[in-house]
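A protein chain is absent from this complex, but the other protein chains hold their places.
Right after this comes subunit A.
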Amino acid sequence: MDADFIAQILFSAIKTGTPLLFIALGEVICEKSGVLNLGQEGMMLMGAVVGFLAAYSTGNMAFGVLAAMAMGCVMSLIFGVLVLHLGANQVATGLALTIFGTGLSAFVGSDFVGKTIQGFNPIPIPYLSSIPYLGKILFEHDLLVYLSFIMTVLIMYVTNKTRLGLTLKAVGENPNAANAIGIKVLRVRYLAIMFGGAMTGIAGAYMSLVYTPMWAENMTAGRGWIALALVVFASWRVGRIMLGAYLFGLASIMHLVLQGFGWTISTNLLAMLPYVATVFVMVIISADKFKEKLLAPRSLGKPFDPRHMA
């Protein structure tokens, strides 16, 4: 195992982790506003199929990504209306959204199975990509990976350093107090949910335009669920989400890499690692005294009805 090979593995880990990163970044904003959206898998599939359809029909990859974002928004809006206005249970509605998206994407995409597109090509960044090792790992990717870098920094900045971030936090921690000082709680939650939908749409487009440039039924294979676990694993902190996404990415390719070296330990064990880590973190969270430190938004999953406030 030489340094070039390790660089190659880390490069792959970033590629594998990118869809998880997009979803988790969107979901963390959503959860910080106090809404738990378990519909990621369904939104991702809809993003993947619509992104593929749009890119295939127009030949324009960027348009495919935009279409996927829009589709993600629409899906999350359905969710938003149900849980925010109609007061539906968030967990049940999220699950329903996943089932709905899985079925609908299969239906919409049935005529596009087996079609192929060129997909995004990698664009090495001048100068940066010639840094030894690091250049290969970080700067020889495609546009969407770079976009995920930018989004991470942007979200980190907004949530930690701006008034907008504070508003979001207030709504998620104590919606009654936020409402009392004049913040439109439902509006903030709608926007947060739609942002999450758009990010998940990009993650879907990443699968169908970059990772495996094709459409196939159920092609996301549970990545939406892994991303949900990732948010908890990272205890709602943006920096940790990025790190966690690449760790999860690494864990999911490591068992394939090690097999090539003739390792005989069960590969299922390695594939299991991210989940074990997540369960571990969840156990810690459920022990009360740690909860504050771990930053779980306190009103997560609880509905808010401004009419009861007056």
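Methods note: a residue touches a chain if its C-beta (ideal position, glycine included) is under 8 Å from a C-beta of that chain, and two chains touch if they have at least 3 such contacts; residues count from 1.
Going forward, contacts and distances are computed from a predicted model.
Trainee: The complex lacks one chain in this depiction; which UniProt name from "Acyl carrier protein", "Purine-binding protein", "Cysteine desulfurase activator complex subunit SufB" or "DsbE family thiol:disulfide interchange protein" does that chain carry?
Mentor: Missing chain, UniProt protein name: "Purine-binding protein".
Trainee: Of A:62, A:180 or A:256, which residue touches the hidden chain?
Mentor: A:256
Trainee: Contact with the hidden chain only, please: which subunit A residues?
Mentor: Residues in contact with the chain left out: 5, 8-9, 12, 16, 106, 109-110, 113-114, 116, 207, 211-214, 216-221, 223, 252-253, 256-257, 259-262, 264, 266-268, 271.
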